[in-house]
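Remarks on the structure that follows.
With one protein chain withheld, the remaining protein chains of the complex are depicted in position.
A, B and C are the chain letters, set down in written order, and residue numbers restart from 1 in every chain.
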Amino acid sequence: MQKKWLARLYKNRQLVILVLLCLVFAVLLPRKFLTIGNFRNILYAISLQGIMICGATFPVLLAGIDRTVSGSAALAGAVCCTTIVSHGFSTGGTLLGVLLGIGVGLLSGVFHGLVLSRFNIPAFLLTLATSEILYGLVQTVTGNQLINVMNAKLFNLVGSSRILGVPVPVYILLACFLFTYVMLNHTVYGRHLYCVGGNREAAKLSGINVRKIIIVAYIVSGVMGALSGLVLSSMNQQASASQAKGYENDVLAAIVVGGVSLRGGAGTIQGAMFGALLIGILTNGLQLLGVASVYHDLIKGLIIIAAVAVDMYSSHKMSGLKRGSALRRMFRRHRHESQLKAGA
Amino acid sequence: MRQETLRRFISFGLLVLLLLVFGLTSSKFFTPANIYNMLRECSLVGILAIGVTLIIITGGNDLSVGALMGLNCIVIAHFLHYFPGMGLAPILLIAFATAMLGGAFNGFCVSILRIPDFIATLSTKFVFVGLMYVFAIHDRYGGLTTESIKDPVIKWFGGKIGSGPLDGLYYCTIAFFALAAVAQFVLKRTRLGTSLYAIGANRNSAEISGISFVRTKFAAFLISGFCTFVAALFFIGKTRTAEAGGGVGYEFRAISATVIGGCAFSGGRGDIVGTVIGVLFMRVLENGILKFGFPTETQQLLTGVVIVLMLIFDAFYNEFMTERSRRRGAMAREMAVIK
Amino acid sequence: EKNPYTDELRIAWIPTAATEANCTAWGNGIQREAAFWADVAIDVYDGEKNADKQVTLMNDCIAQEYDGIIIQTYNKATLTPAIEDAEAAGIPVVCINMASEAVCHGLVSMTDYEAGAVIANEIATALNGEGNVVVIQATPGAARGINLEAGFQDALANYPGIVILEEQAADWNMEKANTTMANFLTSYPDQIDAVFAHNDQMAEGAGMACQAAGVKDIIIWGANGETKALEYIEQGIITGTVYTDCYDQGATALRLLMMYIGSDIDISDWSKTPVIKMPPITVTKDNVHTITEDMRW
Partner (left out) sequence: MIVEMKGIEKVFSHVHALKGVDFSVRRGEVHALLGENGAGKSTLIKVLTGVYPKDGGEIVFDGKPVEIESRDDAFKLGIAVIFQEFSLIPTLSVTQNILLGKEKQKFGVLRKKAMRKEVAELIERFDFPLNPDDIIETLSVAQKQMVEILKALSTNARLIVMDEPTASLSAKESEMLYRIIAQLRDRGVSIIYISHRLEEVFALSDRITVLRDGHLVGVIEHDDIVPDKVVNMMIGKELSDATASRNLSVSSARTVLEVKNLSSLGKYENVSFEVKAGEVVVLTGLVGSGRTEVLRSIFSADRYDSGEILFEGKKLPKSTAKVIDRGFGLIPEDRRTQGFVPLLSVEKNVASTNYDTLSKHGFVLRRRERELGQRAVKIVDLRPANPAVPVGNLSGGNQQKAVLAKWLTRDLKVILVDEPTVGIDIGAKDEIYNFIEGLAKEGVAVLLVSSDIAEVLRVAHRIIVMKEGRIIHEFHEGVATQADILLAASGIRAERKEA
């Protein structure tokens, strides 16, 4: 058994990593980094992807993947904005637009859920292809033009206003996070989700409706994607044909960096959010330090590797499965080979 | 086994079907120029996909191949620009070292730091992209710029056979098929190949049988690194320049082709022949749809729809085959009982 | 040889990204012009913000024997071999916006370098030659960004009192520019006098960040002249932009191409690509009304 404080440290290792990172930046950037305003900026910056993460974590927990969160976002934004424009920026049009936008995400989720729960298709590939379809539709809807909704005051409130000094998208992120947290930790659905992700056959034999679980997961993912698209359009007061493109990669990166296993059944939404925060704080800190943008990727990559390596190392250490690093074993084996030869 | 062979025929059949559809609807499809061009454009993805295939067979993934290829190109361009007197051979050697170091770094992260492949190569992708900016050619304002490379050898890599029966075939296509043949041989006829499958299908069992996870993964990533080097030569030959960020995105095309070709992310399945078919399928689709003159949005939509339909068909077919072999087995048993 | 007044023609239009509004506007300009000709079909191929993808598309178009190609190159070098190949195959190429190192039939140029210089002058004048500027850059390596930057810096060299505090890339992206600007405001509280963003989208993002932070009287310049930027200028959220008449450029490019298709000009002994340059149109609150509805995109 390991020491108790070590065990506790290990259990909260992600938090520890975040705190350490913050400390480093706080020392490097006195009076700038550790301010309320700056943390508001960080949260605002990750809010969009954070909302996507809340949804996209579901399929990943099922050993699936949803690469269409960004496509759903773009299509929802496009549909919503064109509706608002065609209804002359009226309140009714805005509400209709929002509903249609969410509906788009719902439909995309239903489609993925139905197909992936029925057929044995790699989700990675399917959603890669369907995101092409979604972006094709976005292009059709927008005609590859910018759909401006500067005049939709109500709609733009979401992206531009603050409550108690905190931007509204951050509240939306918080709501999504809470929703996901409760879903995963306090509902029967969440329990079943982990069962299906951890062992589909056993889940089936326990009477769990596996198809339903899968379909709902993709619906949540699609709807949250759409929601983030609406927030994005509201923030930008605009829909464009290429908006949110590539965000799915950042979203998946955050989820996996946060310790959610691509093999399904393991990981938490808190972990996924940790991933998002890690990347968000890094970007913020590097910008505040004035590091040229061309070096951001390099530094981010190295720090993620370091963070995950520490995570992996401590988890192996704690499980007691393997002793020492593989590197050490590689060299040690060498020693023993000669020893064995000498013995023989 | 027989079922796998049949599946292979089916995916090949789909490719042929696609060729027929496009060939019959356009007179400009089956011209040698178009065929050689199609092969040329898929060769780069193909060369990368070979490395990716080996890694996916080990149950991993390599998201960094595109970036590493781009980095190799940038390194070549960098030294040609800043050290013009150096001569091409040492520069290529440096690029080769870069590729192998990149592969080794991936291998290090995956097997020694024990970071799951997906995260590791995602992060190294960031690292390689970052290094690209470091090595990129800077203009006098500190910004990045590009310039054409005049070196004849580099030009040669972008070239094609000038005469004979294969007049017009690009060198990169030859390299692709040669590399594919070698890789298929390695997979099926060497101990390394068996180890790759074993590590991918059941890591614990493989280790129990004395196969080293560390060494096998390392080997796979080194091969993948080597593939990025070869691809980089032809990539830079094709564009005769290198830009920071170039090549990024190729990894998804390579991975898609690999999975369409029958590799499973869970590991232990698939081979190079499948990957070659997958690469060709994607390319024919892309090129074929182009010539219908659809609006851009429809091109993208159609590509997606065709791939989705193909995936569903494939899944359907698999189910059908499983069911049929079950019924076959039943009949055989009944016969046995009657006897 | 084909006769552009009577024959059926297939022309390929390869923008760097079909999803960008300015590319669409160019495309529309090309289409408008095409309507005046007998039987011209324009096929649009999306370069997906990727120089290599454009090379692939060019090669496909050459293999499928298009009658002419209009391309907005992503950078000046990468497409050189592809354009050479096309010209060698007898397919005339006209570039929009960016010159290629290869000699081709023509270039209809948007004014990157000049626009950068114009903006530098505007900012310097407004600040009376004293003040701090931050720059929100394009994706590193993007040609337009490079040229804007060059023009901007060369012009600023005349104003020693103007200091560039920092430059960060926001990849043409509004959300990223918003975040970047917010971080600039944290880094340099009360020090920033002006912002130069490499395109309007990023200028709009910066404008919104300033608005959210409650910071007024920062001068914000973008470039392009898209509809929303013009409206933001009217509303005073951003200060100015350099407007590009994409419709006119697109139409000009096709007109040029048709002229070449109809002629038997041999360009093999040309040493330079002929250039048609569109002058920069500076837009601020004072003259934004001169960009009329039908010119906006």
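Quick notes on this one:
The rule is short, and it goes like this: a residue touches a chain if its C-beta (ideal position, glycine included) is under 8 Å from a C-beta of that chain, and two chains touch if they have at least 3 such contacts.
Just so we're clear, the structure is a prediction, and the values are computed from it rather than from any experiment.
Among the displayed chains, contact with the absent chain in the complete complex occurs for A, B.
Note on the undisplayed chain: of the listed residues A:S160, A:N209 or A:N249, the one touching it is A:N209. Of the options B:F22, B:Y36, B:F79 or B:Y197, the residue whose C-beta touches the omitted chain is B:Y197. Mapped onto subunit B, the footprint of the missing chain covers residues 1, 189-191, 193-195, 197-198, 200-202, 204-212, 268-269, 326-327, 329-331, 333, 337.
Although one chain is not displayed, its contacts with subunit A can still be listed: residues 1, 186-192, 194-195, 198-199, 201-209, 265-266, 318-324, 329, 332-333, 336-337, 339-340, 343.
The working rule: only the chains that are shown with their structure count from here on.
With centres taken as mean Cα positions, subunit B sits 27 Å from subunit A.
Inter-chain spacing, taken between the CA centroids of subunit A and subunit C, is 33 Å. Of all residues in subunit B, those touching 2 or more other chains are 133, 136, 144, 244, 296-297, 299-300, listed in ascending order.
Residue positions of subunit C touching 2 or more other chains: 18, 140. By the touch criterion given at the top, residues 26, 28, 31, 33-34, 36-38, 40-41, 133, 136, 139, 141, 143-148, 158, 235, 238-241, 243-247, 249, 287, 290-291, 293, 295-297, 299-300 of subunit B touch subunit C in their complex. Of all residues in subunit B, only 109, 111-116, 118-120, 122-131, 133-134, 136, 144, 213-214, 244, 252, 255-256, 259-260, 264-265, 296-305, 307-308, 311-312, 314-316, 318-319 touch subunit A in the complex they form.
Interface of subunit A with subunit B (complex): residues 115, 119-122, 124-126, 128-137, 139-140, 144, 249, 253, 256-257, 261-262, 294-302, 304-305, 308-309, 312-313, 316, 325-327, 330.
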